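Before I ask anything, here is the structure I am working with.
Yeah, one chain of the complex is gone here, protein chain that is, but the others are all in their spots.
Letters A, B and C mark the chains in the order given here, with residues in each chain numbered from 1 onward.
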Amino acid sequence: MISSIIGQLFGIVPFGDIVFGFSEFSIIGFVVALIFTIVVYLTKPEKQLEAQKFRVEDKLEVVSLEELKIRRMMAIVCGIATAGAMLTYDLFDYALFLTLVGIANIGIVSAVKKDWVLNASYQYGLIAMIATLPLFGSAGMILAKTGTLSLFELPKIPTSLLFEKIIFAAGMAGETGIAPFYASKAEMFRAPGSPYILMIHLSSLLLIVRTVEILLTI
Amino acid sequence: MKKLGKIWNYLSKPEVVPRIFSIFIALIFVFGLLMPHYLNPDQLYPKPVPHSQTLKTPLAPYDRGGVPLKVPAKLKSQYPQYEPDLGMITAYLTPVANWIKDKTYYFGTTIVSTPGGILDEILYYTRGMDTVLESSILLISFIIFSWMFFNKD
Amino acid sequence: MDEERKCGLYLLIIGLLCTFGIVMFKGMICYLLYVIAVPCLLYGIGSYLIPKTRRKNAGRLPFRGF
Partner (left out) sequence: MDSSIINVVNLTIHAFLVGSLLLGLHRKIIARIQGRPGPPIIQYLLHTIKFYVKEITFPITAGNPLYIFVALLDVSVWLTALIIAIDLKSSLLIIIGIYVLQKIVEHGCGLSSGSPYGKIGGVRSVFSAAAEVPLFAVVAAIYLTTHSVLISDILNYQSIHGSLLFKMPICAFAFFILLVSKAPNSPFGIVKGKDIVSGYMTEHYGLLASIIYIAEAIAYFALLWIFIAVFIGPWVVSHPLITLAVMVGLTVILAFVNGLTPLLAPHHSVMLQMTIAGLVLCDVLYRLIMGG
């Protein structure tokens, strides 16, 4: 049943009730997230040549060193959280990883001193905060209805989880900012410093795919 | 078609998005009120009856019994085969926490209990990863706030 | 050696190592190495085929206001 979605399961790493599993699907996601984290760590931020208001010459916008440090750190946290979210086979743990990614995403842009970027990230922060309610609410309701949170056990329990799945998807939509809630996030991407911004995009896209997998499994 | 274009343009403003999202969530929850909900009696993480431990044990409502490293506490685990030492360390308290425990009946619900390792998940022992993640979420948000505070000019 | 060829050299080495790995190993890892090897070799070989740049200020693109 489960192998018809994720491919072959190669092995697991148990941390108590929380089990990290290595399947074809999760290995690819994990490796991609890690490789991107390394590349983001190595890459220097790009410089933008911006036209000036009321002047002829252009200005080279450079990301300052201390801003770079905090943003790089947040990008790495985001990458590690994404890699973890790919592996975990526990619903509540996955929701926590999702929230960690959301917080780190705000962190990546919060150091940019441009007011429209900060405004957009504030709006995104509001959405992320609202989204934790359906996310954890869904995990809690699934626990109450089935008595377990493990993604290996949930498919074996014959219970209709339609409403829980819908609110889990809604929580994920808010946390990762897919359409039609993309507007605030897209505005964040205008900030300079490409490698870190890339991490926001990567994490949310990988998490969407992973959520689809989870919702199909349980 | 023109009206549709206007609606689409309205949706693309950042400050509108939280409003729409919360309306969307509210609609879903209203839909949820119509669905049947019930509790599965066979729970993986059973809770004691409310107030059954209050004023009887200082660790209320999180007392699971057991003596550290000697008698295992009463716990259920999803995968018992991975945890031979299940429940052995759940009753562990630091010396400071022990001292406070002797003074009050409300220790289990105080913030002081956190360093002693009496958070629900640690009591359960089986969900250690969650505790790490929860505290790292707090830590990250604190880092962001403090960076913005020190570089606010 | 300019920067483009230096990158090309590194990637060529990675690509050749992966090719060696494809010949040595069997199974799933071959696919993984193949996927890494092809783009590395494409860039690695290409970077030695391309002519040296004749621009005066390499990297300062003319249409960008420099």
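Keep this in mind: contacts are C-beta pairs under 8 Å (C-beta built on N, C-alpha and C of every residue); 3 or more make two chains touch, one makes a residue touch a chain.
From a predicted model like this one, the values you see are computed outputs, not experimental measurements.
Contacts of the undisplayed chain with visible chains (whole complex): A, B, C. By the touch criterion stated above, the residues of subunit A touching the omitted chain are 4-7, 24-25, 28-29, 32, 36, 39-40, 42-50, 60, 160, 162, 177-180, 182, 185-186, 189-190, 194-195, 197-198, 201-202, 205-206, 208-209, 212-213, 215-216. The chain not shown here touches subunit B at positions 5, 8-9, 11-12. Listed here are the subunit C residues that touch the chain not shown: 3-4, 7, 11, 22-23, 25-27, 30-31, 34-36, 38-40, 42-43, 46-47, 49-55, 58-61, 64.
The rule is short, and it goes like this: only the chains that are shown with their structure count from here on.
Centres computed as Cα averages put subunit B at a distance of 49 Å from subunit C.
With centres taken as mean Cα positions, subunit C sits 31 Å from subunit A.
Not a single residue position of subunit C touches two or more of the other chains.
Every residue of subunit A that touches subunit B in the complex is listed here, in rising order: 14-19, 66, 70, 73-74, 77, 88, 90, 92-93, 96-97, 99-100, 103-104, 106-107, 110-111, 119-120, 123, 126-127, 130-131, 133-134, 141, 143-150, 153, 159, 162-163, 166-167, 170, 174, 180-181, 183-184, 187.
Here subunit B touches subunit A in the complex through residues 11-18, 20-22, 24-25, 28-29, 31-32, 35, 37-45, 77-79, 82-83, 124-130, 133-134, 136-137, 140-141, 143-144, 147-148, 151, going by the rule given at the top.
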